[in-house]
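As you look at this complex, bear in mind that one protein chain is not there, while each of the others sits in place.
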Amino acid sequence: MNLKKPGSSKPEPGSYQPVMPRNWWLQHRYFQIYMLREATVLPLLFFIGCLLYGLYCLSLGETQWQHWLAFMAQPWVVLLNLLAFSASLFHAKTFFELFPRVMPLAPPGLMIAGQWLATLLVATGLVLLLGGWL
Amino acid sequence: MNNTTQPKRSDEPVWWALFSAGGVCFAVVVPGAILALALLPAFGGISADNLSYPRISALLHDALWGLAGLAFIGSVICLPLFHAAHRIHHGLHDLKLGGGLLSKVLCYGSAAALSLLAIYLVS
């Protein structure tokens, strides 16, 4: 068999060797949604950054903690966290739908519903706890 | 054809396991955490009194002998960090910007360093 090096610019006589462009994922919708799924980690990193900053402020004492609360209320921070929230829900949708295909333990519909229920329960628990209702 | 030499076993199971665990946390725990710590306080759904220094300090350090705080840090910071590192590492390969040893060390290395920082800050 004639093994050719992929990606060489000049095609060897006998065949045309296609090269994938860097922007291949813009070529159609399915790949765009894939890249969007992969990119959900970028706003996630922003939220994690906020939390690390919060832990740092907490370790410094009460004044710094007040400073962090004020930081978290700034419009641009709220906006990016709103984006992180949407990203987490989009990630959840894709992740929950893929899970039954990777580990088919129960009917897919049941597994997807169960996972959303878990998200809802955890969210309710955290809101009740931090909101002082628990 | 050469099938005499076996290909080398990949260490990817380790990173994939961390990625998957982080993916579950990102989907199940993170939405609630953003809601309770960022969005509801900003929009007035959770009052500042409930996020006071003594209360949060106590929740993080003392609740369930500190285990609640560690579980929270693990599921909202550490594991999601490894999830993000994995997606960025493979995303760089998708964009033909790397995906080799350098991006692997940088991605998982930062995830590990930031995780240790988070654990240090609560201990």
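Every chain is named by a letter (A and B) in the order it is written, and numbering of its residues begins at 1.
Simple rule for what comes next: a contact is a pair of C-beta atoms (placed from the backbone, for glycine too) under 8 Å apart; a residue touches a chain by one contact, two chains touch by 3 or more.
Just so we're on the same page, contacts and distances are computed from a predicted model.
A chain of the complex is left out here; the name its UniProt entry carries, from "Sulfurtransferase", "Putative spermidine/putrescine transport system permease protein", "Protein ImuB" or "Fumarate reductase iron-sulfur subunit", is "Fumarate reductase iron-sulfur subunit". Shown chains touched by the hidden one, complex as a whole: A, B. From the options A:25, A:47 or A:96, the residue with contact to the unseen chain in the full assembly is A:25. Think of the hidden chain as still there; on subunit A it touches residues 1, 4, 6, 11, 13-18, 20, 24-25, 27-28, 30-31, 34, 38, 98, 101-104.
Although one chain is not displayed, its contacts with subunit B can still be listed: residues 1, 3, 6-10, 12-14, 16-17, 90, 93-94, 96.
One rule holds in what follows: only the chains that are shown with their structure count from here on.
Between subunit A and subunit B, the centres computed from C-alpha atoms are 11 Å apart. Considering their complex, residues 23-24, 26-42, 45-51, 53, 55-57, 59-60, 73, 76-77, 80-81, 83-84, 87-88, 90-91, 94-96, 114, 117-118, 121-122 of subunit B touch subunit A. Contact residues of subunit A toward subunit B in the complex are 20, 22, 25, 35, 38-41, 44-45, 47-48, 50-52, 54-56, 58-59, 61-62, 65-66, 69, 72-73, 77-78, 81-82, 84-85, 88-89, 91-92, 95-96, 115, 118-119, 122-127, 129-132.
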